[in-house]
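The structure's right below; bear with me while I get my questions together.
Yeah, one chain of the complex is gone here, protein chain that is, but the others are all in their spots.
Just so it is clear, A and B label the chains in written order, and each chain counts residues from 1 on its own.
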Amino acid sequence: MSPNGLPPDRLLPADPATRDVARRIYRSVQDQPIISPHGHVPPEWLAQDLPFKDPTTLLLSPDHYIFRMLHAAGVPLGELGVGGAELDEAGSRRAWAHLCRHWDLFLGTPVRYWLEDQLVDIFGVTERLSEATADASYDRIAEVIAGDNFRPRALMDRFGITVLATTDDPCDDLSHHAALAADDSFTPRVIPTFRPDKYLEPGRADFAESVTRLGEVSGEDTGDYAGYLRALEARRRYFVEHGAVSSDHSHVDVQTLTLDDGEASQIYAAALGGTATEQESTALRRHMLGQMARMATDDGLVMTLHPGSYRNHHGPTLAAHGPDTGHDIPVGVEFTKGLADLLGRYGTAEGFQLVLFTLDETVFSREIAPLAGFYPSVYAGAPWWFLDAPRAIGRYRAAVTETVGFYRTSGFIDDTRAFCSIPARHDMSRRVDAGYLAGLVVEHQFEEEDALRIATDLVTTIPQKAFKL
Amino acid sequence: MSPNGLPPDRLLPADPATRDVARRIYRSVQDQPIISPHGHVPPEWLAQDLPFKDPTTLLLSPDHYIFRMLHAAGVPLGELGVGGAELDEAGSRRAWAHLCRHWDLFLGTPVRYWLEDQLVDIFGVTERLSEATADASYDRIAEVIAGDNFRPRALMDRFGITVLATTDDPCDDLSHHAALAADDSFTPRVIPTFRPDKYLEPGRADFAESVTRLGEVSGEDTGDYAGYLRALEARRRYFVEHGAVSSDHSHVDVQTLTLDDGEASQIYAAALGGTATEQESTALRRHMLGQMARMATDDGLVMTLHPGSYRNHHGPTLAAHGPDTGHDIPVGVEFTKGLADLLGRYGTAEGFQLVLFTLDETVFSREIAPLAGFYPSVYAGAPWWFLDAPRAIGRYRAAVTETVGFYRTSGFIDDTRAFCSIPARHDMSRRVDAGYLAGLVVEHQFEEEDALRIATDLVTTIPQKAFKL
Partner (left out) sequence: MSPNGLPPDRLLPADPATRDVARRIYRSVQDQPIISPHGHVPPEWLAQDLPFKDPTTLLLSPDHYIFRMLHAAGVPLGELGVGGAELDEAGSRRAWAHLCRHWDLFLGTPVRYWLEDQLVDIFGVTERLSEATADASYDRIAEVIAGDNFRPRALMDRFGITVLATTDDPCDDLSHHAALAADDSFTPRVIPTFRPDKYLEPGRADFAESVTRLGEVSGEDTGDYAGYLRALEARRRYFVEHGAVSSDHSHVDVQTLTLDDGEASQIYAAALGGTATEQESTALRRHMLGQMARMATDDGLVMTLHPGSYRNHHGPTLAAHGPDTGHDIPVGVEFTKGLADLLGRYGTAEGFQLVLFTLDETVFSREIAPLAGFYPSVYAGAPWWFLDAPRAIGRYRAAVTETVGFYRTSGFIDDTRAFCSIPARHDMSRRVDAGYLAGLVVEHQFEEEDALRIATDLVTTIPQKAFKL
């Protein structure tokens, strides 16, 4: 047992010789600072540095990994503080008890692994969660988060996070980021990410409203297609000026095509007027992904793609609790044909970078790695969301490494709004990568010194290069 | 070697520390009774309790896993007693010799593993199958199956099977099930499963004939859509009254949609009249899957889906030997979009349960586990058919556990008509799961006591809950 009571070898390979090597590799990177180039922590937490409200609001309600499983077990989302429902103290305590009572559900999942790591390492809760320990664990966590050393900024320091990217609406004024950047007492980089999905989907009911707002914020007339492009360019520049290094795109597919200006203008006008067909709206969305790439060759933002999520699968839950409430479900995706147009135009453009993420594992060996092994612009993104877990990370490494090695990958991203889980997630990734590297050492694919160098690069130069940090 | 000559550690992980843990986990469940909630054993075997005819009729002719591989090796199906061909004693012996001669073909397959387990454990055949041992092994098996202690009911007892679900036509009178239920001397539950595929496929040539028969049996007029629904409801109730706990559905896809009553009525009438287009027939089939879910919310039958088999791939074999003769070949399937309509309506309905099986491994991590991790109704079904094998089960666990753990899965199903293979199949599953659990213990994802509890639950409460037993 380590001083904190967690087994020091967790997630390392079972074979003793491999574990020995893996342990040395892991130890060499375990204390490296955390670079988090993609995630969803609200920037106001850091800007305002307010204390967290209670254990449930901190750990459960914002974490769809947790509450979706409790929902599957029959707990109504409303009782978990999901989708804007405000819980009072008694409600928060009841929600926490739901989690404790269903703790066995999470056996074998990374959710349990991450939360146990936090409970022990951050909150000093060493008794296992259960109905019997629900109140005591709640009280203990509540006591810890009330302390001044548990404010968000103190945690950034304690967690060793040197770069934290948030995900932001193009119309956001980025005032929190500006405030943090202006504060000399706060040294980590907290940088925005340009996430324009809703402004690029002409088929959405709120498209006209969205681009009108985009026009107001940018000072460009988005009444026509040319102004719409200028507005997007302006907001991208604004983000760059506020430290952004990437734009993020999460449409259901990554098909791309290029319309000529006349077609694009016409569909844009039809979309504003509500008369665009579904086919036209889809075409314009696919065209606009290419436009994002074109703009990236000018302003230098790295382009990251997170496709293949069927959003809001359960209509009644959307109606009752809103989006992002645990029922986004993956679908198959296709990159090779889809990106042919975009990569034909910008795939070898100076400075252009494109990081491909997926929820569909089948494309790791079939499409993403082969693309990243030819195009200087393409990087194989780390396993994401449902795949951000020990066995899945192992499958990712096994699927991509033999085609593109380690240096054409993105490095780990935590992609989380569960702030306190960030160290546990990065630690998990470092352990699993150490195990994968150790396996290659023991099978004599390379030397231990190579593995040590790669492990360090995976948490330093590799994400720095992929995200231009 | 164990007393019966089989190595006690078979299928347990190679790493010594992991194997130690796995052995303890396996031993804790190895003698648990067998729950078989989905399979194809003919109920008359148990109701009539007749002796089996000969080794080939018992072990080879009904088992497509075996005879399809012999066919690939060039043995004509007719020589194996497949598809209704009656073999005389000499023919059965020759068929058995074909298997013995080609025994090397099965190296590395679960078919060999299961059959060796049966040969040693049930029949006392310890010499390896080969051309030289064909006659001796045939004679030995023939001698064993002639014994009174080898009647089907005695075997149920010996195998420790407490629940055995059969698969039955909705028009079946279930008299065998009734006879077994009425017999106080026979304690296992032998329960029917409602399998209405051919009554739900308006595109089949025999559809009109099928629903006419359904009308006769149910006493409802299936001449129109409303009567067709009433007839299906009546037969489901009849099955429930005879102990059924589930309905099973095996169409080529699981796409669902909802027609309004007028459309459904019109297509139904066209289908009866032979004038429905392929598109209409497909639409009605997809609509009817939703109707099955609706009915399940009333009568409580668990709904199980086994999609994605391209039936009767080789036309000449179908013509010569009929269906189920080894040439059903998997195709890709899609659940997320396909089930959106059905789950939007019934996904959170009180008491509704839906178990998803697949022959397409790509959906384990991408679709099935994410669905089972949100919808209270959805369970991730065990690996099935071509995937019911040690390495494939390991891949299933690795793919689904990190998203839904163990408690949202179905437990093992053997899905077999090879009655004597049931213990070997469940034993295989228990060994492989013990190995998977041991791996998580050794990597400190949880404690050995957790693994022991999960292993027991996997063969008791987990299938009981998924199948409402």
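Rule of thumb we're sticking to: a residue touches a chain if its C-beta (ideal position, glycine included) is under 8 Å from a C-beta of that chain, and two chains touch if they have at least 3 such contacts.
Computed from a prediction, not measured in an experiment: that's the story for all the values here.
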Sole residue of B:R153, B:R395, B:R408 or B:H426 that reaches the chain not shown, by the stated touch rule: B:R395
Of A:F207, A:F352 or A:Y375, the residue in touch with the unshown chain: A:Y375
Candidates A:S61, A:T325, A:T362 or A:S410 - the one touching the absent chain: A:T362
Chain A, residues in touch with the chain not shown (by the definition above): 13, 15, 17-18, 334, 336-337, 340, 343-344, 347-348, 362, 365-367, 369-376, 378, 398-399, 401-408, 439-440, 442-446, 450, 453-454
Where the missing chain touches chain B, by residue: 6-7, 9-16, 68-69, 71-74, 104-110, 112-113, 310, 313-317, 326-327, 329-332, 359-362, 386-387, 389-392, 395
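The rule we apply is simple: only the chains that are shown with their structure count from here on.
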Distance between chain centroids, defined by C-alpha means - chain A, chain B (Å): 39
